[in-house]
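Omission of a single protein chain aside, the complex is shown with its protein chains in their original locations.
Presenting subunit A:
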Amino acid sequence: MKESVADRVWTRYTSRQRWWRFFSFLIIAVGVSWSLGTIDIVWPWVWDAPAQIGDLFRRMVPPDVSNLGTILRVLIETLNIATIATFFAVILSLPVAYIAAQNTTPNRFTLWLGRFILVSSRSVNTLIWALLFVAIFGPGVLAGIVAIMFRSLGFLGKLMGEAIEEIDRRPVEALQATGASRAKVVLYAIVPQVIPTFFAVGILRWDINLRESTVLGLVGAGGIGVILQSAIDTLDWRTVATVLLAILVLVIAGEALAAWLRKKVL
């Protein structure tokens, strides 16, 4: 009896697992140190950073509010870019979501078409879309709106498509049994089930778009980023500070509005 208890050796990992774990950690450590070695960091600049931050801060304070009128105007422009783009993206994403959802898509071809649209929209960043559309439409608000629309389409289409795939099948079956046409089944059995998600996802995307539209100006696609860019270029740090504060206020206000709307809808 004594031997049998002594024989019961228990370890959390077998020796093979232990070696595996050791090598995994080793590989990660080597990988991190290798990537740190290859990127060209000028370490004196890093050590100098706190001083630079203090210096920049001194140059930013007090914020220059002499351009406040212009800043407010472009701030509203930024808001409009986000809102218009979200609005049209939501409308465009409805048919895409419909064909990208497995349970509503008419056939395999449309399913793949829908997924292709979603993937291509999502795999390109908003700023890259903006660069593309600045080249097409020229600099300005239109390029920004279209860029945000293109990026939002994939996001909205994917989440809305998933909402369609997760609906309760039973009402659909019941309405098919009444002899209702496909379009009416969609209208009565599918739309009511996905509407809350559609609103929630639309509001979420509007919130994201508001933040994205603040940087569009960096590539010339309109919005408050244009002013930010020119202020940085002219080393007008006190205006930069005002712009950053304005963006902060806009984003916080947007977030609050989005949260309130979400509570209203759900």
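In the analysis below, contacts are C-beta pairs under 8 Å (C-beta built on N, C-alpha and C of every residue); 3 or more make two chains touch, one makes a residue touch a chain; residues count from 1.
Keep in mind that, in the parts below, contacts and distances are computed from a predicted model.
Entry comment: the absent subunit's protein name, as recorded by UniProt, is "Phosphonate transport system ATP-binding protein", drawn from "Cytochrome c", "Ring-1,2-phenylacetyl-CoA epoxidase subunit PaaC", "Phosphonate transport system ATP-binding protein" or "2-oxoisovalerate dehydrogenase subunit alpha". Here one chain is not drawn; of A:R12, A:R58, A:R108 or A:R170, the residue touching it is A:R170.
Here the missing chain is touched by one residue of A:I91, A:L187 or A:V249, and it is A:L187.
Taking the complete complex into account, A:I195 is the one of A:I28, A:I195 or A:A256 that touches the chain left out.
Touch with the hidden chain on the side of subunit A covers residues 168, 170-171, 173-181, 183-185, 187-189, 192-193, 195-196.
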